[in-house]
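All protein chains but one are shown at their positions in the complex.
Let's turn to chain A:
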Amino acid sequence: MPDDTMGGLSVRRERALAALADVPREPGAKKADPILVADDVKRQFGGLLAVDVDHVEIQRGSITALIGPNGAGKTTFFNLLTGFDRANNGSWSFNGRSLHGTPPYRVARIGMVRTFQLTKALSKLTVIENMRLGATGQRGESFWRAMFPALWRSQEDDITERAEDLLRRFKLDTKRDDFAGSLSGGQRKLLEMARALMVQPELVMLDEPMAGVNPALTESLLEHVKDLREQGMTVLFVEHDMDMVRDIADWVIVMGQGKILAEGPPEAVMSDHKVIDAYLGAHHDQSLAELEEQLEGGALAEEVAAELGQEGAAADDEAPTAKADTTPPGTTEDEAPTTTEGDGAQTADVTAEAAGAARNNGDDKGGR
């Protein structure tokens, strides 16, 4: 692992991109070396089919983003995969090992660790205790051995050393002995991520790592996520912030109404009409089925154009990618630059715009 990090930051990324280069850009695409495979996963809440995933694979060593409008079932899918919720149907396996019905703590122990959308810092434990808790296989966690410090002291020292190392990397070392409850929202996100790393996972699942994080901290959080890949971990994250997705994801999976709608590299996915439908559909409070009917009937194209026209933004000639990049995160709909130029320009903007709106919702959740 160390030689790779020394060998240049982009080695892992290039390897991940190379592995994904030939993967077809379609839902449920087969990957060269999947770490996680899920088949026919369904979760029903009353009459609502919250998750209905036919097939999905996560490429080992890559950063995969899971995006989709609010209520698309992303977090529920996370909960199912990690055992926090029970699926009505389906099977999924991690490193070839079936995980159906496995309780969450076992899922974590075999190397698949998640974080939460609403950060779960353990308030009345100090930062270092939070970190130490993350280490698995601790001898002192058994009742009888716990009473004899001699049996676990040396292991505890090793754990503390590893924890301090991680704290330094995440720039939390000055907070070492503070209660986790006294940290800011962004610091808690950092702590949660660092704590998850104490488990030494192979697959890190981050549920909205940016929600509620101060913009000044997002940059360092981004670096930390990229860093996970450099250290040989696989990352799967849910995010509403399209800038972040574009910046760090090797592969993007789009969910809508519980289904996988599209898959592909970030640029390709963001101009995919199905993705835009999903976001606009959420905007219009319409069901996807209706949208699809309209799409087949050719009615949707006019509707999209009409709505963009109503927003009355000025047209300009910038290239689609450049435009999308300059769209500030969280831009309101009225201010978002739109264009009637070509299809590509429109779609890129719409996606970024919808993402901005959605991200604001995400922030609300995070702040609660």
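The working rule: a contact is a pair of C-beta atoms (placed from the backbone, for glycine too) under 8 Å apart; a residue touches a chain by one contact, two chains touch by 3 or more; residues count from 1.
The working rule: contacts and distances are computed from a predicted model.
Chemist: Unshown chain, UniProt name, "Branched-chain amino acid ABC transporter permease", "Ni/Fe hydrogenase subunit alpha", "Oxidase" or "Molybdopterin converting factor subunit 1"?
Modeler: Answer from the UniProt record of the missing subunit chain: "Branched-chain amino acid ABC transporter permease".
Chemist: Considering the complete complex, identify which of A:A38, A:M198, A:L228 or A:M242 is in touch with the unshown chain.
Modeler: Residue touching the chain left out of view: A:M198.
Chemist: Looking at the whole complex, which of A:Q59, A:T82 or A:T218 touches the chain that is not displayed?
Modeler: Touching the chain that is not displayed is residue A:T82.
Chemist: Where the complex has a chain not shown, which of A:G28, A:G71 or A:G140 is the residue touching it?
Modeler: Result: among the candidates, A:G140 touches the missing chain.
Chemist: One chain is left out of this view; which of A:A72, A:A108, A:L190 or A:M210 touches it in the full complex?
Modeler: Missing-chain contact among the listed residues: A:A108.
Chemist: State which residues belonging to chain A touch the missing partner chain.
Modeler: Touching the missing chain: residues 82, 84, 103-106, 108-109, 113-116, 120-125, 129-130, 132-134, 136, 138-143, 146-149, 152, 156, 179, 181-182, 192, 195-196, 198-199.
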